[in-house]
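Note that one protein chain is taken out, while the other chains of the complex remain in position.
Going by the order they are written in, the chains are A and B; count residues from 1 in each one.
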């Protein structure tokens, strides 16, 4: 993909945003993209190829917002992009490689289209407007009788467990709650990883604005045997 | 290596092509290079340092083709570059770092030579012409009584098993064959990973033009316990 992009636009800066998405995990990819994209400069083109349906009839979409361009399969990967924008189907073969494989369209379609966009191509040239892009079901905690049932949506390099519960979700509960994962119950939120001694569990609001369970100077994922999908319960005290 | 290159040519674009080669696996490196290099623009310099013999008497070679320059140890790593070209020994210490280690010549020789080439250095300045570069034995399937004995040459990030059997090798068998790996027999080729339900095995021609065994939305490597070197048999039906 780097080679194809640089072949069309030798001046463009290419950043490898992330290679840590679990295979085919569109929901995790959507979360990671949402965490990172607002920090990139205006004009950035995001190429997001988590694409279990590659080579099938699934569409490829371009989302054009006032600041950015996004390219992704029509599988919900862009569900968490918050800016309003125009959706266009990537259909104009003029901007594809001459030979398009069934298994690596990141190289054969996404990369050359992204390179053309970086040279100023109007997204409207890519194909027809789309009004029904796929959306992921909202990945938010379930509120059941005062209990918030969240889950882990990403495990980072350090083994920190990032959940789908936002700071606002927790604030709505007040401040008198506990946070449980497996058999472990944490008494509430701290501000930093080192608010507790090394080796102890800590819950905090992480850098993406979400509830995170960590081990100070350690790996919560290893300690708890937890991963993407593990349940995290936030319970109001004095209820059962 | 990045630091050394940018010290000589601050304007050059450096792409990390791949860090997934198994240690010392020259044959896998040759395959991966062949899969990627034709997609890079004219003028690209490929620096391929899979170099089990680093520091020994093995030569370092530059292959100059009409479109590209390649730098590699003389161990067969460039065997699958298809364009004809001139081979030159990298011997002129003028383009090396002042101090050359016995264990990291990627940094001390390959990187500075590549940077000078990117500034337009004529490869002929690097050293004498070489007429006997090492070649890997052709890594092709064996045909034995109507059966094609292929093997896995690369396992990608998804656990897909890429073999040394090309689309042409299979076409030469007609279309009435089965594909076996371990105890599993697949009835023939599909076009995409999702031609079968999630979790099922599928064989197809992958993006490098080779026979590939995959699990739809899963890892064939994990499922089958297969890796580089695992045998894959293509058998004509109605024979035993």
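FYI, contacts are C-beta pairs under 8 Å (C-beta built on N, C-alpha and C of every residue); 3 or more make two chains touch, one makes a residue touch a chain.
This is a predicted model, so every value here is computed, not measured.
Engineer: One chain isn't shown here. Among A:131, A:176 or A:191, which residue touches it?
Structural biologist: Only one listed residue reaches the unshown chain, and that is A:191.
Engineer: Spell out, residue by residue, where the missing chain touches chain A.
Structural biologist: Considering the whole complex, chain A reaches the absent chain at 13, 15-17, 36-37, 39-41, 44, 157-159, 191-195, 204-207, 212, 217-219.
Engineer: For review purposes, identify every residue of chain B that touches the missing chain, sorted by number.
Structural biologist: 2-4, 6-7, 10, 14, 16, 19, 23-24, 52-56, 101-104, 107-108
Here, only the chains that are shown with their structure count from here on.
Engineer: Measuring centre to centre with CA averages, how many angstrom lie between chain A and chain B?
Structural biologist: That pair's centroid distance is 32 Å.
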